[in-house]
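Heads up, this is only part of the complex; the chains shown haven't been moved.
Chains: A and B, in written order; residue numbering restarts at 1 for each.
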Amino acid sequence: MSEIDFNAMERLVGLMKENDLNELDYKCGDLEITLKRGGSTVMAPLPMMAPPTAQVAVPTVPTTHQPAIDELAGMLTIKSPMVGTYYSSSSPDTPPFVKPGDRVSAESTVCIIEAMKVFNEIKAEIQGTIERVLVSNTQAVEYGQPLFLVRPD
Amino acid sequence: MFARILIANRGEIALRILRACRELGVQTVCVFSEEDRHARYLTLADHSVCIGPASPSQSYLRGDRIIAAAEVYNVDAIHPGYGFLAENPQFAEQCRDSKIQFIGPDAESMRLLGNKAEAKKLAKKAGVPTVPGSEDVIEDDEEAVTLARKIGYPVIIKAVAGGGGRGMRVAHNEANLRSALYQARMEAEAAFKDAAIYLEKMIERPRHVEVQIMADSKGNTLHLYERDCSVQRRFQKLIEESPSPALDERTRTELCKAAVRLCKTANYVNAGTVEFLVDQAHNYYFIEANTRIQVEHPVTEMITGHDLVQWQLRIAAGEELTLKQRDIIVNGAAIECRINAEDHAEGFRPCPGPVDVLYPPGGMGIRWDSYIVPGSRISPAYDSMIGKLIVHRPTREQAIRTLQWCLNELEIKPIKTTIPFHRAILSLPEFIDGQVDTGFVERSFINPPK
């Protein structure tokens, strides 16, 4: 409990460095980590998203999606809204709804969760590019479990 | 026996069921809300699965989500604990439709015994005394007078649409009654826009005594004697004990037999409780039945030595009760104090918050059933009961002494708990003498006589 997981710490710091984060807060149960890096001008709020360009629209994140650790690195997650069994495609013979690199919009179906014999199509609810699939086909998932990492536009 | 069951509850009863499963070699899946994610008891389950946010209506009361979790983890049965879905016949039916055994009675006998009006009719059929009164609305004053003369004074007039004491009037004699009927109708009309009233015998200073029942699916129905839960506040039990300090042998026997009769009439299977009011003259009246395991079941476990939650699982798995009535032997006296995160000095206001310090008591005859550990945070989203302290000693006098000592040993900080309240109750001569009725706490602590 009181042993420091240096492996995790190093990964976190690497994540910060790679993504030019200057602050990271992580809290989970007993564990609380706060990391800050960069020059003395810590107070100056830097844009969390990509640096300002000509682009105007910033993707609006549905409020149901609270920032998790990966979201701080610029990623969003699609979470399971229910307990059930995850299916990546509509049948064993069809290709998965989405795979890494696919673009999704709010209305895109990303997977099916079966609960009580009902097959529920899960929508992305955000838009961006699927970065990673976090669960495998026919896996049991719980409420709130992250299913996909999505890089916002 | 089941290979794996799902525990559809939280806190101390979830842990209690976990413990019962382990001795039986049954695997466990425990559902939890996001609020309970870090609860220590979840680490003791074989699997735990989040079913929703803190609000019970989005998690522990969501039968669909619980059954989905049960299907995903391929469990054989669901134990509902108490509260939440434990007495919900629809949920029991949902389980059956999903081919999952519900650990409790079937939906039909749950409906029969769970509905007060239905249960009262059933009690009459089974020859179990109920509180005497009018079956229907009293239209006519003379009808009321005749009835009151028959059932005996004092009587209580209640508004059909009533609640919270409004439209309620007590009458101690005929003159009283005539004026009270008028006043009650006026009050009921004003409060509920419905002047309909009915009449019931008033049970004065009643004790709350309940009988533990265990019945299998082969037609064997046993009682495990009574529990006395007269120390209560607004129908919330605070202290429970067995044997009852006020029952004579004849009443005890009759009460237990009546409870068995009622459950047999309802074809009731699994653990259940039949609740009675007992007046000062040892008359008893059925009031309601609880079709589940009760919070206070450890009191019965201690004096009989039988594990009720294990029996619930066995019965649900189709086993026959290997016990006969003569095997149920009462040994000594047991008392339970419910430790709630409440401030009794401020009207039992709930006091959720952190538990930094927890020193539970221990030793001979002490049982501490609680899910909290140092570092727990009591959530405002759920019931304020955080632990049950149970003492089992050869005599009631010893049990009271040891309980007093245990309440000194037990420390829970910094949240406020009902520990000081229990200390106060246990030192009152009325409690020590076994003279407490269901109004005692309110008279002594809430509205003490000036």
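Here is the rule we use: a residue touches a chain if its C-beta (ideal position, glycine included) is under 8 Å from a C-beta of that chain, and two chains touch if they have at least 3 such contacts.
Note that the structure is predicted; figures quoted are calculated from it, not measured.
The stoichiometry of the full complex, written with the chain labels shown, is A x2, B x2.
Everything that follows uses one rule, which is that only the chains that are shown with their structure count from here on.
Annotation: 45 Å between the Cα-based centres of chain A and chain B. Only residues 31, 34, 37-38, 49-53, 59, 64-65, 67-69, 71-73, 98, 375 of chain B touch chain A when the two sit together in their complex. For chain A in complex with chain B, the touching residues are 29-30, 82-85, 115-117, 140, 142-145.
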